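With one protein chain removed, the remaining protein chains of the complex are shown where they sit.
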Amino acid sequence: MTSVAAARRRQALSRFWADFRRHRAGLAGLVVLVAAVLLAVFAPLFIDDSVTSVVDAPGEEWSGPSLAFPFGTDESGRSILLMVWWGSRTSLLIGFLAALVSIVIGMVVGIAAGHFRGWLSAVLMRVTDWFLVLPSMVTALVLAAILGGSTFTIIMAIGITTWPSTARLLRAQTLAVEARPYIERSKALGGGHWHITTRHVLPNVAPLLLASTTLEVASAIVTESTLAFLGVSSNKTSWGTMLRGSYDYGAATQGAWWYILIPGLAILVVVMAFTLVGRALEAVLNPRLRKAT
Amino acid sequence: MRKWVARLVVLGVALLLAGQGTTAALAQNPAAGKKIVRVGATQAMDSMNPFLAVRIVSTQIHRWMYGFLTVSDSKTLQPSPDLAESWTTSEDGLTWTFKIRQAKWSDGQPVTAEDAAWTFNRIMTDEAAKTANGPAVENFESVTANGQELTIKLKAPQASMLENPIPIVPKHVWESVTDMANYDAEKYPAVTSGPYIAVEHKKDQYVKLVANPNYWRGKPKIDELQVIFYSNPQAAIAGLKNGDIDLIGRLNPPEYEAIQNDPDIVAWNTQGRRAAYLQINHGATTTDNKPIGDGHPALKDPKVRQALHYAIDKQRLVAEVQNGLAQPANGSIVPPMYKDFFWEATGDEKVGYDPARANQILDDAGYKKGADGVRTMPDGDRKLEFRFSIHTDTPIEDKLAEYLTGFFKDIGITLTTKKLESSKFTEETGVTGLFDLAISGWSVNPDPEEVMATHLCSRRPNAAGEGGGTESFYCDETFEKLYQEQLKELDRPKRIDLLKQMQERLYTDAPIIALYYNNDLEAYRKDRIASITPIPEDKGLLYGGSSYWPFYTVTVKDTAVTSPAGGGSNTGLIAGIAGGVVVIALAGFLLSRRRKSVADDRE
Partner (left out) sequence: MTAPLEAAEPAVQAAGPGDERPVRRGTLQYALSKVGGALFSIAMVIVATFFVFRLLPGDPVRNLAQGRNMTPAQLDLERHRLGLDKPLINQFFDFVGNTLRLDLGTSYEYKRPVLDLIGERIGPTLLLAGTGLVIAVSLGVWQGTRAGWRHGGRFDRFSTGTSLVLWSVPTFWLGLLLMMVFGVGIGPIPGVLPFRGIESVDAPDGFAYLLDVASHMVLPCLTMVAVIYAQYLLVMRSSLLEEVSQDYVTVARAKGLRDDEVRRRHAVPNALLPTVTLVFMRIGFVVGGAVTVETIYTWPGLGQLFYEAIVVPDFTLMQGTFMLITVAVIIMNTLADVVYHLLDPRVRSA
């Protein structure tokens, strides 16, 4: 990559940042998102798996919020605060990895379907359309139920059922990018499929991909919790399994509102953050929407 | 458009509020003057056809509807007369003759031995009819009827013959059923001979039963029994608290704790019919005695198994895993609720919590501790690292696993937890033998023969590695011999003694280690139910027992009849309506304001 191109990219980036900063909601989302990710990543410096241990639980069962336990304790006397903190690692991990699976499949299929013509494109689009109409939650449930609950199967079940919309989006973008004259020039200069897709198409669609990923992470986190509620879980402490625990142990009838509210609010806040960032990114990147908003 | 939407919203809200009011008001009418007991269930009926139904809710309802040959005595749980008034056995124990009671089906037809013979013969000859109770007729050679006299010829003597679990159906109604596998028996009112008659079944919603006026013991003291289904167990508990249901059985400890301090509710906590135990892979084999699976070799040593037993603090497990709602097990797999058959270790035989002794046993047997504190096999090759298989999604088992890991660490044994889906769990711990230790449990019937049979050699998987239904891969000569003897022993006290010896053998040889007996946790509303007699009458079960007794004897409070089915008090209704009015007023105000502001915008 020449220094000119690099400079251009840098410039584009700073323009993009300037645009993004104008979206206050997106910015707020970004702050929350970064904070959540940092907290999850650095959690092992402060706490470890022992916060989920029922044997060494530090508190009384079902005790309400107090100084020692700001968000109260659960049915075994574990601290909800620490559990939510530790659980964020599984929830975010599943969110990110499921989004990654979804985006990688979507990207490969989408760009290939847009770049190549003829039967390959037709077949890829047929497959995409087919996956697009599958009811994703129901399919993910069936897959997870068949393959058995584990972090891996849940990631795959979510990834496999959510990629088609990314593929569609990217195909449209690829078609648009490849219609530009410089692609023609590149082809004339002997650029192969690999060169064109990785050097020209991918950098152009990358920002939208980012926006799409952000939204995917959001929905994957919610899906994980729904799967956990319906009995398909990774067997690790996550926000979804915590909510399932509050349901199994009858937190509502115990009056332990903190046990129900806190993990739910954690999901709400983080998913909102991802969604706001994703929407802001889309608004900045999609010129049509930019004009409108 | 906006106006239209607004009207719709207002109409909707008004309608719903009005609806709520009307239903609450109307709900009192059908209930008025009738004595109704509403039982909550977190399981829906799997089938109304007693030949097919296996779920507890279904077998309970069938117990309330149909007569059986015998029923557990309400005090002793011994088989006592039900549809069979009396019976005799031939000298060789192969021919049983029952005298069927002069009673009437709910449609007025007489009950005869023909009905019973038809029921049994159908199961013996029709594969589909075997679904629910096939094993119960496996030993039947022939069943014949003559008037009120039923003759059953057996292939081999069977002392548990009287514990027959098959509901007897009216021949004149069921004769016409050709395809049993696909018959749903959704015909109402059902024709029954028990205390209740099913009159309505809404799928996944409720079953309504009315008292049978022709019941031979006399009509039950209530008019109607409803079984109301909740797919959300939390909603069921809330339903009990709100008064939507009157009784709910089979609670788990957290649910029980949630209601135990409610002033309107009787929290029912008695000994239960379930035993929880550890299953130990002590060298799993198939029926042709070939090893199967990958159990740890150290577990073949009875000393290791005994050391494990000494290392478990059952008191603490009960207190902290079961929240005190269980009884520590000092016996085997028959819970103390069955007084006659219950066996408990005493004296030297009794294995208490004694980690020092456990360490001593292992030291003496040559399992030396390594530098990391983990013991190795006497030949020094393999560390004592065991896997503990539990089910996914069962928080109580998670908790148990954590405690056991701690207990075993104290005696130099590492335990790692392995969570499995239920089907995989059954496969690995019951067929392929891919486990070291596993959690298990069994709900025991009044006669323990069935649970004993799960530890027989023949229950192991066959040479092809299939089938069975073993609970332990146990195959022990002494145990087999005792089992065969008890089958033939028609003298009850002698048979009880044999069954106790079998439990003792299981206890000392330790292919399984009983941990605790789960309590029976149930709850009912004080303001609705005046009295209910459990089965057995001394500290027994209400729902899920082996007799209709509790629901035959239940009585309700007269005052309760006026309580509306919805349970919402009038204050709630008024508050709701007031709230609705406020919402509508607010919506109206907002709408009018917005119209004005839009109007302002126009040129």
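Chains: A and B, in written order; residue numbering restarts at 1 for each.
Going forward, a residue touches a chain if its C-beta (ideal position, glycine included) is under 8 Å from a C-beta of that chain, and two chains touch if they have at least 3 such contacts.
In this text, all values refer to a predicted model and were calculated from it rather than measured experimentally.
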Given A:V51, A:L124 or A:L169, the one touching the chain that is not displayed: A:L169
Considering the complete complex, identify which of A:V55, A:L100 or A:L143 is in touch with the unshown chain. A:L143
Given that one chain is not shown, which residue among B:K203, B:K350 or B:K494 touches it? B:K203
Of the residues listed, B:Q226, B:N269, B:T285 or B:Q306, which one is in contact with the missing chain? B:Q226
Chain B residues touching the chain left out here are 1-2, 5, 8, 15-16, 18-20, 22-23, 26-27, 29-31, 38, 44, 46-47, 49, 52, 54, 127, 131, 135, 181-182, 184, 202-206, 208, 226, 228-232, 234-235, 238-239, 241-242, 244, 422-424, 426-427, 430-431, 454, 459, 461-462, 464, 466-469, 565-566, 568-569, 571-573, 575-576, 598, 601-603
Quickly run down the residues of chain A that touch the omitted chain. 117, 125-126, 129-130, 132-143, 145-148, 158, 161-162, 164-165, 168-169, 172, 175, 215-216, 218-219, 222-223, 225-226, 229-232, 240, 243, 247, 252, 260, 264, 267-268, 271-272, 275-276, 278-279, 282, 288-289, 291-293
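We adopt the following convention: only the chains that are shown with their structure count from here on.
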For chain A paired with chain B, centre-to-centre distance based on mean C-alpha positions, whole Å: 42
Can you list the residues on chain A that touch chain B in the complex? 53-55, 75-76, 148-149, 231, 233, 235, 244-245, 247-250, 252-254
Residue positions on chain B within touch of chain A in the complex are 233-234, 237-238, 241, 254-255, 257-259, 392-393, 395, 398-399, 402-403, 406, 419-421, 424
